[in-house]
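Missing here: one protein chain of the complex. Every other protein chain is in place.
Moving on to subunit A:
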Amino acid sequence: MGFPLLTIALLAPIIGALILMFVPEDEHRTIKGISAFFTGISLILSLVAYFGYDFALGGYQFVEDLVWIKEIGVTYAMGVDGISLPMLLLTNLIGFSAVFASWNVNKRPKTFFVLLLLLIAGVMGTFISRDLFIFFLFYEVVVIPLYIMVVIWGSTKRVTKEYAGMKLTIYLLIGSAFLLVGVIALYLNAFPVGERTFLIEKLAQAQMSDSFQIFAFLLLLIGFGSLLSMFPFHSWSPDGYAGAPTAVSMIHAGVLKKIGGYGLIRIGLLVLPVGAKFWAPVIAVLAVCNVAYAAMIALAQKDLKYVVGYSSVSHMGYVLIGFAALNVIGINGAIANMFAHGVMSALFFAMIGFVYEKTHTRWIPDMGGLAHQMPRAAIGLMMAGMASLGLPGLVSFIPEFTIFIGAFKVYPVLATICISAIIITALYTLRALANVLFGPRRPEFDQYQDAKGPELVPLVVLGSVLVLAGFFPSLLMDMVNSGVEPMLKPLMDTLNSAPAIGGGF
């Protein structure tokens, strides 16, 4: 085993959190500086992983194996491939930006940043572990800081922050209850006593009956689906994001909910291909509900965060239908789109958070003409909005196009509905942006300053990723494909021969 790159990346925020415990509460700058430093280390290490990853070789790289609990087959197994590497990168891009987006948090900053660092570490752990037990462990770690952060630093608008925090947590927990049952069933069913293991790549080789796969996949679908805000388990998402503080909205919408899509692919599809094939048509239909229904609702929103909240639900529909296509192109698109949406929504929430921090309003009718006072924030919001409506040259166009190609092959009618949603998406995005940024100058906003110094970091970091991956999509797509192609190839026969619910439609 060589240099434990992934472990260090994972430990950096945890060490940061430990150090923060010994920093006095009123040393605001030190607290923020330490947080930035340690998330920065993780970001640099994940960039090292990206540039060091051999795309031609594919498969898991930077592998670490350490038997932990031999009796039940738990291994501290780390590693990244073309599917988890974009998620690792995304986590740290957003985590680093989230620290700077919280630069003006002055209410109990020590606790806030400790929790933030733990949250980042928890999310990162789920993506880089190759062991289902460890995956689940990190997933549960995430819940605790999330709840506390919403309840203490959140904001009360349509719903109270307590309600929002509770809703967010309960959905996560209900989802994880289904997951837990599914995971245990999988563990017990895959291998006889003595050979049992939680290693995902081993589980994928187990022979499991079709009926079991169908049953277990359903459990995972409910669990991961509600995390991914799949219709009808989506309503936590707008309320939760609205109540949460900026950093939590960024991390939750940006990466945390992607654990759902990641899990569906990594565990659902890889380990239970027959189950995935069986339920795929149902997922496709629900995906269309996500895309079209949530986009329509976003039209009716007046709170900026609710617009983005419903928009995020809508975009997850693209991920789901790309997944449901169960072909190389669709899954490539689904994973790439998780990355794209992560960058875009994190930037969106960062900018909204910034504007809200200054103006204390997110109510669209009360805003207007902010491009006069905050041209930089306006650029950030425009970039995020344009990425959201799938403008070519920004990160999300190619993933969406790829999904459309993959999905149309299998579900032409459903895919057409999804494509038509680009009109509604443009409508609500442009409406919100126009009403917030443009129009006559409002003197009541003249006292507020534009983003500067550390406040600009999220815009610069996420904005440059947005443009770079938009102009050079192969930076993203080659990485994703290096994971998807070898993963799907051995599964193709099973996927083609297995029955789908209702014979597929």
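We take it that contacts are C-beta pairs under 8 Å (C-beta built on N, C-alpha and C of every residue); 3 or more make two chains touch, one makes a residue touch a chain; residues count from 1.
Please note the rule applied: contacts and distances are computed from a predicted model.
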**Report entry** Listed names "Glycine cleavage system H protein", "Cytochrome c biogenesis protein ResB", "K+/H+ antiporter subunit F" or "NADH dehydrogenase subunit L", with the criterion being the UniProt name of the chain not displayed
**Finding:** "NADH dehydrogenase subunit L"
Report summary line: Given A:F224, A:F397 or A:F445, the correct residue touching the omitted chain is A:F397
**Report entry** Sole contact to the chain not displayed, among A:I265, A:A384, A:I419 or A:V461
**Finding:** A:I419
Report task. In the full complex, which bits of subunit A touch the chain not displayed? Write them out. Result -> 170, 231-235, 293, 296-301, 327-329, 332, 369, 371-372, 386, 391-393, 397-398, 401-402, 404-405, 408-409, 415-416, 419-420, 422-424, 426-427, 430-431, 434, 437-441, 473-474, 477-478, 481, 484-485
